[in-house]
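Omission of a single protein chain aside, the complex is shown with its protein chains in their original locations.
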Amino acid sequence: MKEKRFWLRTVILAIMLAAIGYTIYSNVFVEKRAIQVGDSAPDFVLTDLNGNKIQLSDYRGKGVFLNFWGTWCKPCEKEMPYINSQYNVYKNEGVEVIAVNVGEAKVTVQTFVDRFQLTFPVVIDQQDQVMNAYNIGPLPATFLIDKEGKIVDIITGTMTEEDVKKYMERIKP
Amino acid sequence: MVQLSSTLLYIAFVLYLIATLFFGGAIRIKKKEGLDRWATLGIVVTIIGFIAQLGYFITRWIAAGHAPVSNLFEFTTFFGMMLVGAFIVIYFIYKTSLLGLFTLPIAILVIAYASMFPREISPLIPALQSDWLHIHVTTAAAGEAILAISFAAGLIYLIRVVDQSKSSKRTFWLEFVLFFLISTLGFVIVTTSFRVAGYEATFEWIDKNGKQDEMVYHMPALVGPHEGVLKTEGRMTPLIDMPAIINARKLNTVIWSLLSGFALYGLLRLVLRKRIAAALQPLVRNVNLDLVDEIGYRSVAIGFPVFTLGALIFAMIWAQIAWTRFWGWDPKEVWALITWLFYAAFLHLRLSKGWHGERSAWLAVIGFAIIMFNLVAVNLVIAGLHSYAGS
């Protein structure tokens, strides 16, 4: 009887402790994101500035450095040249860059691309669909996607050239 | 219709005053066999007053096209009406005329206080255009009013039991409570006086964002706004300027109310030559303490579910519809939760810890203070989604 009561109490307390712990932990200490590291990257299809369709699933087998940016975002502007130069190193090792502009006018984007002479594909997410799918908040946001299409890491904030190199190294197939 | 409505409210107000006098008469004459004529007269007049106020409510509803609970004046008046309604119900259960002598003056004060705010019939802003306005606000007000009856009962209990032969913490706090009631009266008197006199003083001042603005006072400025410059000639210059984050006009009103409260209180003490509670004590000498305690407890027992339904459950349903979320930690919501938690604690203390009698009466007083804080301070001082366009 006493034994039974002890276990009953232990079980009830443990259940409550677990529920409370989970709630507080997930609310206070975990960033709420619809998309997380380890998820498979949502597929998308967008058109680049030359009118070519770029589909993420076509890049299976390669590492994809997926960068969301806008022309007004200063950190984006700063890291673009780094991405460009590292891209030229890593594209031969199977790392691709897709730069998704967050729905600006084509003219504006074109001017920017010309100014920095970007060589990787730049696509424009005209209807915010891809931004929604990746739950993009503040810019820049970078998703590292491995050759299986899994998200390896999500980086928000500015990167140095060293960082870019390191990240590309991580997703090299 | 609008005119008729205001007249009915005025009639109700006067009838409540008269009824209070009758209930007072009922105390003076000692009777053993049942109810006397005075008490019967008192309750009849109260009921007629209640019907008149109901008439105010209905005619105003017709005139506006929506239930008149959409601004501070309307809500507070409705609260007063519910208070009288709750009293009538309790009266027919317990037949204590003494409760009328304490409840009606509180209702009168509440209605008088309400009349100090803009009284026009206002159209509804989009957020208020919902049937939930009537459902939520009326239920919440009814719940608060029933809970407030426990305050009246608690007050009677305390006046009866607190030992007035020597000064103590209990006598101090009891006087403190009475002082606040008197200050409300002071607020009404001061506001009305300056309004009748047509007092107006305009200030130019700098708000907290550094922008210049105008502020119009309807009472002489004891405290002025931040870097205020008096623009109206021949008006009193403030004794001191307030920092920008304090609403100087509201503070000024509060100071005037407290000062007039002090004056009235002082005057009463001079005339009576004893504590107010001590002067009131003979009125309650013959009261059955157990009965008063039970009235207080029952009004909480009846009011708590109504309050929960109106101020929390209906509130959440409406908030989900109008504000996209059922709960948003808006100050008014939080204070409704605080009120609820308080009465939950009250009930647990009573049921499980045996807090009856005087302790229970003190709790009823604190509960009423919380309700009043939610009604007055949260609307006027703490800005939030609920803050009515009051002045």
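For reference, chains read A and B in written order, and residue numbers begin at 1 within each chain.
We adopt the following convention: contacts are C-beta pairs under 8 Å (C-beta built on N, C-alpha and C of every residue); 3 or more make two chains touch, one makes a residue touch a chain.
Following the convention adopted for this analysis, contacts and distances are computed from a predicted model.
Trainee: One chain isn't displayed here; going by UniProt, is it "2-oxoglutarate synthase subunit alpha", "ABC-2 type transport system permease protein", "Cytochrome c biogenesis protein" or "Esterase"?
Mentor: "Cytochrome c biogenesis protein"
Trainee: So which bits of chain B touch the chain we can't see?
Mentor: Residues in contact with the chain left out: 1-2, 63-65, 93-94, 118, 120-123, 125-127, 129-130, 132, 208, 243, 245, 289-291, 294, 297-298, 301-302, 304-305, 308-309, 313, 316, 320-322, 324-326, 328-331, 334-335, 337-338, 341-342, 344-345, 348-349, 351-354, 378, 382-384, 389.
Trainee: Of the residues in chain A, which ones touch the absent chain?
Mentor: Against the missing chain, chain A presents residues 1-2, 5-6, 9-10, 12-13, 16, 19-20, 22-24, 26-28, 34, 42-46, 55, 70-72, 102-108, 110-111, 123, 125-130, 132-133.
One rule holds for everything that comes next: only the chains that are shown with their structure count from here on.
Trainee: Quick one: report the Å distance separating chain A from chain B, using the average Cα coordinate of each chain.
Mentor: Centre-to-centre distance between chain A and chain B: 57 Å.
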